[in-house]
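Of the protein chains in this complex, all but one are displayed in their positions.
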Amino acid sequence: MSSNGCKGIWVFAEQRGGELHGVSLELLGKANELAQGIGCAVTAVLLGHNITSHAKTLVNHGADIVLVADDPLLKHYRVLPYSYVIEYLIKEYQPEVLLMGATAMGVELAPRVAAKLKTGLSAHCIDLKLDREGKLLQVVPGWEGGVIATIACPAHRPQMATVMPGIMRALSPTEKTGQIIEVKVSLTDKNLGPEVLEVKTEKPAGRPLEQAEIVVAGGWGVGNEEGWKTIEQLADVLGGSVGATRPAVDEGWVEEGQMIGQSGKTVRPTLYIAVGISGVMHHVVGMDQSKEIISINTDANADIFEVSDVIVVEDFKKVVPKLIKEIEARQKVCK
Amino acid sequence: MDFAFSEREEMLRKTVREFAENEVTPKMGAMEETGKFPMELLKPMAELGIMGVITPPEYDGVGLGYVARTIVLEELGRVCGAMPMAVQVHHMGCAALYDFGTDAQKKKYLPALAKGETMGVVAVTDPSGGSDVVGMRTSAELKGDRYILNGRKCFITNSHTSDFWIVIARTAEGAKGLSAFIVDKDAPGAKAGHEENKLGLRGANTGELVFNDCEVPKENLLGQEGGGLAIAMKTVSETGRTGMAATALGILTAVYEEAGKFASERVLYGKPISALQGIQFLMAEIYAQLEISRLLCYRASWMKDQDMRFDTESAMAKWYACEAAANAAKKAVEIHGAYGIMKEYTVQRLLRDAMVTIPAGGTGEIGKVVLARAALAPFMKK
Partner (left out) sequence: MKRIIVCVKPVPDPKHWHKVSMDPVTMTLKRAGIPSIINPLDKHALEAALSVRDIRGGEVVLLSMAPPFATSNLKEGLAMGADRAVLLSDPAFAGSDTLATSLILAAGCQWIGDFDLVFLGNFSIDGSTAQVCSQLAEFLHLPNVMHVIDMKWQENDKIIIIQKIEQGYVKLEATLPVVLSVRKELNKPRYVPFTGILAAESKEIKVLSNEDLGVDSSSIGLEGSPTKMAGLELRRFERAKERLAGSIEEIVAKLADKIYQCNIS
């Protein structure tokens, strides 16, 4: 395949500290689906130092071509050198579409690249479609999810989007052959911006309930201490805090400090998952300002559903353990 | 006529509201439980301008006047009634010093009050006095270069949270025999006595002051000897009554919001109870009580800012707003049904807080004495 094949859909293969971010593989999955529709190649763009071994992983996950820019100056991600290289590659190969993860890196890098190329970019996409003319329709949430907009970039190329991690499906890896192209870049004469002194990874420290971004709360319907462990596991795997209703506290499954409601704490996390909670008023006043509320309850008429965005009428014992496995699987996708 | 708040006043309200919601709310559990005033909020409140809102800039205040002060107290009271209670008495101390202090006294005390280094107190009430101010027995006798004070003051707000108190004591017989003194809390023979355990406004400190051959330097006389009654009356009428009225106004705002929120969230018979006419009528009355109180409070404060005489208007605002707050809070408790008497719900505190505003700063009956005088004045024959 000639380098002309690179004109199709590009995926920025994000790596930090030599580790591929899972979203890159998810994007390859989506890119394959899009590419099938219009019959073009999928190219992964991999930047870093001593990272060539990842090229094969990318191929096995659906990249037809991998462009690898390996340079000591690219060892640590920095927005300036990374954007120079991507700008150069895009001008060289002129792809139709460039997708990046809406990660800390992606949301910094993608707009800088888009500005260099004076092209359009949509942010935090939750869905992508290609129409018949090859126009990328980018579905983005705004107003904290209150508005869903579909964005297109009809007259400029590449069409760029950052995509929320965890939503697209990665392909299961299979042994494939692809073209790996090493590209030479020269960065020595450029302003490379702030210097990276240290990259530190740490497990996020447990936050107090009131400041948690995710709260998994259980009520009377959790049934017993064993059930309560499931609640704790779900909170743990999501990096959230555990909340409770008065009956769950009274049963001794959980400390009083975790109680949410009129006589407990008031929380307004980004995501509130209510498990086995009926939704009496003095609990609801402590959580109804949460941005997204997901409720799981066997009672189809539970009051909690009145304040919920997502409703699951099921026994949590059937759903939550599988959900924990699913989340773990998505988190592990690239390891 | 113009009933609109200026942009400046709207900004003032917004910043105090943000402060109260974010900084006072977390303190309220402890305030209710311990009855202690959160002293750690003094400095932040002073930095905002709350403590020195009526004190002129030459004494490190912001000098925004009484309409601004009422906005401040109302917004604090909307979150926690104990805050404006303590702050308004603090302002009484500021006003008495500013109106009657010598240059030296003003320079010494007003900046410390405006900067929140300590709190203001005006101690008028004796166990034997109260509404009968002239009946007070706390005495002050001039001996050489100092006054010797003996007696007790009771129900004194900020008694235990201030470094000095303005104390009214008897220097001679009769109404013209009262004088005001600035008494350092560490003065020989002075101490803060019993701390009260109140029904409401629990986070505002209230207690006794005890003087046992307490020595006060002669230069700490505030105003003229014999001018004590005038100082007490002016300060209570202008600053104290408008302050209590604004405290009640803040509580009323909270009453209205709590009742409205509950009525629209609580579902019975398949509908929010706000759809029931019985509840609607209660809400209508609460709303009217709030708005009437608001008009009275801001009119009185505005008149003070215009240098008009407003003793009748301040007495009216105080009497009406405090009664209205208690009355509306009772209705709000009723709207809540059994929830209303549970400690978890705010309305029960609002009812208790509102009740405390009624005797504070002059009972309703004293207020009505002032009102009756004004009401009947046009009909009096010479």
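Note that the chains are named A and B in the order they appear, and that numbering of residues resets to 1 at the start of each chain.
The working rule: a contact is a pair of C-beta atoms (placed from the backbone, for glycine too) under 8 Å apart; a residue touches a chain by one contact, two chains touch by 3 or more.
These figures come from a predicted structure and were not determined experimentally.
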For the chain that's been dropped from view, list the shown partners it touches.
-> A, B
Touching the left-out chain: which of B:24, B:42 or B:62?
-> B:62
Could you please point out the chain B residues that touch the chain left off the display?
-> 7-8, 11-12, 14-15, 18-19, 44, 47-50, 53, 62, 64, 68
Hidden partner interface residues of chain A, rising order = 16, 76, 79-80, 83, 102-105, 107-112, 114-116, 118-124, 126, 137, 141-156, 164-167, 191, 193-204, 213-214, 238, 270-271, 273, 291-294, 305-314, 318-319, 322-323, 326-327, 330
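In the analysis below, only the chains that are shown with their structure count from here on.
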Residues of chain B that touch chain A when the two form their complex | 265-266, 339, 342-345
Residue numbers on chain A that touch chain B, as the complex places them = 261-263, 281-282, 284-285
